[in-house]
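Let me begin by presenting the structure, written as structure tokens, before commenting on it.
Only a single protein chain was left out; the remaining protein chains are all shown in position.
== chain A ==
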Amino acid sequence: MIDEMLQALLRALSFGTPLLLACLGTLVNERAGVVNLGVEGMMALGALTAFSVATETESLWLAVALSLVAGALAALLHGFVTLTLRANAYVSGLALTMLGLGVSGLLGNRYEGAILLEPAPELPFTVAAGVLAVGLWAFLYATRPGLVLRSVGENPAAADVLGVSVGGVRYLAVAFGGALAGLAGAFLSLAYRPAWTDGMTAGLGWIAVALVIFVGWSPLRAVLGSLFFGLLYYLQFRLQDQSRVPTELFAAMPYLLVVGVLALAGLRRTQGSAPAALGKPYHRGER
């Protein structure tokens, strides 16, 4: 029994790691007021980049580093289109998801089904995600740059008056979000399932986006939230072969849960903790 529970906890931690990484990144760029729904696409790009680099160079370090870069670059495209060109951020995020899935599927075709001979261990990713959560919490609430970041998401006009470069902070935050989404992808293709298959992100990016709302934009609650969803994934695989419940129900469960969670959050009005300027473009002198 104890063994069973320990096993469940370990698997939940592992399932929850990519969710936590992507969630923390998205949380930071939303704290700066920017919505980026392209997480799934950036994750796919990060996963392919990491896998192809690891295969070609046999350097896991380089693979991880370049997955960060790939995610950040993809996010900067979103940043340019939404922050500089002022295009609709929701549509841009959707386009980024399509593009990320499309490009990784197309360019990853030559690696399809390939496996990594020397996979990376899972534990360092999990530990890094946990440390990052605590670090971000301390950063957001106990440092000046953290305060600046939050102010840009809450009241960009006031931040601007105080001499903060709203655009600059938002670009940085978006790049950080993309880098972490790329890292989440690297975890999938280097450690969790050391292989490349098209569509291996399997909706995790979207769940991470919803998780940010679920945890009320708090890095510490993100740890608990991702553990919860990790446990759900574990149960999905664990119960699948034993029970009479159709497997499709388990497959649909995380998505149903996200809708349920969003509904509850809405009904309980906890969305009040969303950054006030979330999703609202800011341009000096307008309005």
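Assume a contact is a pair of C-beta atoms (placed from the backbone, for glycine too) under 8 Å apart; a residue touches a chain by one contact, two chains touch by 3 or more; residues count from 1.
The criterion applied here is as follows: contacts and distances are computed from a predicted model.
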* Just by its UniProt name, which of "CRISPR-associated endonuclease Cas1", "Aspartyl/glutamyl-tRNA(Asn/Gln) amidotransferase subunit C", "Sugar ABC transporter permease" or "Response regulator" is the chain not shown in this complex? -> "Sugar ABC transporter permease"
* **Touching the absent chain when the full complex is considered, from A:A8, A:V103, A:A128 or A:V164** => A:V103
* Contacting the left-out chain in the complete assembly, out of A:L85, A:A142 or A:L162 -> A:L85
* Using the touch definition up top, pick the residue from A:L77, A:L116 or A:A277 that touches the left-out chain. => A:L77
* List the chain A residues touching the unshown chain? -> 37, 41, 77, 81, 84-88, 90-92, 94-107, 109, 112, 198, 203, 206, 209-210, 213, 246, 248-249, 251-252, 255-256, 258-259, 262-263, 265-267, 269, 271, 286
